[in-house]
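The complex appears here minus one protein chain, its other protein chains still in place.
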Amino acid sequence: MGLGREKRPLIARRAAHELQNGMIVNLGIGIPTMVADFVPEGIHVVFQAENGILGYGTSPREGEEDPFVCNAGGLPVTLMDEASYFDSTVAFGMIRRGFLDLTVLGALQVSEKGDLANWIVPGKRVPGMGGAIDLAQKAKRVVVVTEHVSRDGLPKILRECTYPLTVRESVDLIITDMAVIEVTPSGLVLKEVAREYEVADVVRATEAPLFIPEDVGQF
Amino acid sequence: MGLGREKRPLIARRAAHELQNGMIVNLGIGIPTMVADFVPEGIHVVFQAENGILGYGTSPREGEEDPFVCNAGGLPVTLMDEASYFDSTVAFGMIRRGFLDLTVLGALQVSEKGDLANWIVPGKRVPGMGGAIDLAQKAKRVVVVTEHVSRDGLPKILRECTYPLTVRESVDLIITDMAVIEVTPSGLVLKEVAREYEVADVVRATEAPLFIPEDVGQF
Amino acid sequence: MVGPINVREQALSKVATLEEALAYINDGTILMYGGFGGIGSPPTLIEGILQKGVKDLFLIGNDTGFPGVGIGRLVTAGRVRKLVTSHIGSNPNAGEQMYRGALEVEFCPQGTLAERIRAGGMGLGGILTDVGIGTVVEEGKQKVEVNGKEYLIETSLTAEVAIIHAAKADPFGNLTYARSGRNFNPLVAMAADITIVEADEIVPLGALDPEEIVTPGIYVNMVIPSQGVNWKWAWEEKKGR
Partner (left out) sequence: MVGPINVREQALSKVATLEEALAYINDGTILMYGGFGGIGSPPTLIEGILQKGVKDLFLIGNDTGFPGVGIGRLVTAGRVRKLVTSHIGSNPNAGEQMYRGALEVEFCPQGTLAERIRAGGMGLGGILTDVGIGTVVEEGKQKVEVNGKEYLIETSLTAEVAIIHAAKADPFGNLTYARSGRNFNPLVAMAADITIVEADEIVPLGALDPEEIVTPGIYVNMVIPSQGVNWKWAWEEKKGR
């Protein structure tokens, strides 16, 4: 079933609506990175990156990239007036101490309890945890952005993660190409469904049980 | 018996002869501080201070002091071309990692085994250890500079320290207004006697036994 | 364009008055302070604390300055009940109060103190060091063996409020320091719930080179203008100036 390339900005744009004025925000690699390009007008967000930048902005225009002004994924960014550089211990000190209001992370699997697995596919692929453990465990709010199902069409939102965990019970919100799902103490709550899908499509593509309120929104 | 004011520079000047070209050196508060003003000609020493300076030089001329360019004792210093500022964790990282070739420290008591006590006179006076524990334990070479006897005329170079220790078995050389004494695995060895004194004077003013070689020098 | 600019300025402006800052410092507050022998301790905030009449402070910092210099002024005035520090030798009032039982002092080797404060700021539980093993420093502390070597566990320190003296601050709270006035300031700035900065100069957002910033603004809650050092340094007094 695979995720159409064009859906990645859709997910990022929806995730950007979780941003609030004055927030300190860290974006993971992949779809999360794109969120910086969709900050809603009228709010100001301070983006932080693990390599040691606080206060970066959108992607630069083509031809204006500086390879030495990059985010944690190695992609060039622009700087805001409040920007500072520091080494990676300070970057993670900010994270560990709880200064991050929000982090947006990718996922291999998410469980209905908010467990996150995103650093290893046993026997197959080992990206490594990078800063995901630190971020997922310490940010005040953890938003996961991911394709709703894997490339093989398997559900990624599960009762229990089968891959080794990045963090336990820490995800607050899941945003996919199909739906926006909130993790609550009593389970997953379907908040919004993408324009192209019906509630039934989302339920079918989700292994974990979903609570469906009456007022499911659209995005 | 008390230490004449004019003897403090004498001790500092003698201690400065322990400096070697290219050494990284930390000076304690008091007499040790004065060593920076007596660096022998023809050698270059890099002085480090716990408040976060590497590469300071002599005292500034009167009127040219900058209160914000100070050593660990709060006294103004001048800067060498290689100077850098950093916070106190970095200052002590240098010390703890063993980058200090030499430290010159004051003492309340020193034992024949090279134990040093210099942070508390129980029931009387508690300067606190400052950076002395870190320095005495970690510098490659520890030189103690002190009046030979206390203000009350009591010996300060003892078989055993009676005050709480700053560090065990770490002092390499003791320089006083009366003598230069080396701490060796087999005890204290008298190396030099100050011009104003005889060997017998030094022995009388020292509680710990002194080994007296045939070639005791003069300073 | 007025809308977004206001939003941004509002989100980033931490410039405040001395009175607003002092609201956070009250009797019994756990207060960390920058400075080393008074250099880098914030004069205007210390004066404000004195004027406000705050007492029973629990201080955490490198030393107690000199009797009339830096944090030493609060000690001299009897406003401090407890102290975690490395050194009180330059302020005889601290020792006198300690022996009389008016001031409780916990001593810590200087490098270990710096690391404990940093660890607090970094969200760590503590650090492992061998400094002080074999001395009274190890009393009451947990020990662990790592790779066959023994270490003390030195626990992290945090505070309710930190007071800082910066050279320059922008409205977001990005800071630079004045030469050796840096010392404990960047450490203390990270380790408190509320970090209050007194700056010699408050510059516009964007005026600081991102590379020269020592303390990123994320750590700072308030920036107030400094009225400058209002004490004589010990070496000035000795020289009779």
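Chains: A, B and C, in written order; residue numbering restarts at 1 for each.
The definition used in the following text is that contacts are C-beta pairs under 8 Å (C-beta built on N, C-alpha and C of every residue); 3 or more make two chains touch, one makes a residue touch a chain.
Quick caveat, the model's predicted, so the values are computed rather than measured.
Asker: Who touches the missing chain here, A:12, A:34 or A:165?
Answerer: From the options A:12, A:34 or A:165, the contact with the absent chain belongs to A:165.
Asker: For a quick check of understanding: of B:9, B:93 or B:155, which residue touches the chain that isn't displayed?
Answerer: Final answer for the missing-chain contact: B:93.
Asker: Given that one chain is not shown, which residue among B:24, B:120 or B:179 touches it?
Answerer: B:24
Asker: Given the contact definition stated above, which residue among B:35, B:54, B:72 or B:171 touches the chain not shown here?
Answerer: B:54
Asker: Pick from A:20, A:51 or A:78: which residue touches the chain that isn't shown?
Answerer: Missing-chain contact among the listed residues: A:51.
Asker: What is the set of subunit A residues that contact the non-displayed chain in the whole complex?
Answerer: 29, 49-53, 62, 65-70, 72-76, 85-89, 91-93, 95-96, 119, 123, 125-131, 133-134, 137-138, 164-168
Asker: To test your reading of the contact rule: which positions on subunit C touch the chain that is missing from view?
Answerer: Residues touching the hidden chain, for subunit C, are 115, 119, 122-130, 142, 144, 146-147, 149, 151, 153, 155-156, 176-177, 179, 210-212.
Asker: Tell me, which residues in subunit B touch the chain that this view leaves out?
Answerer: 21-22, 24, 41-44, 46, 48, 53-55, 79, 81-86, 89-90, 92-99, 138
In the analysis below, only the chains that are shown with their structure count from here on.
Asker: For this structure, which two chains have more C-beta pairs in contact than any other pair?
Answerer: B-C
Asker: In whole angstrom, what separates the CA-based centres of subunit A and subunit C?
Answerer: 36
Asker: So what's the Cα centroid distance for subunit A and subunit B, whole Å?
Answerer: Here subunit A and subunit B have centroids separated by 57 Å.
Asker: So what's the Cα centroid distance for subunit B and subunit C, whole Å?
Answerer: Chain centroid spacing, subunit B to subunit C, equals 29 Å.
Asker: Among the residues of subunit B, which are close enough to touch at least two other chains?
Answerer: none
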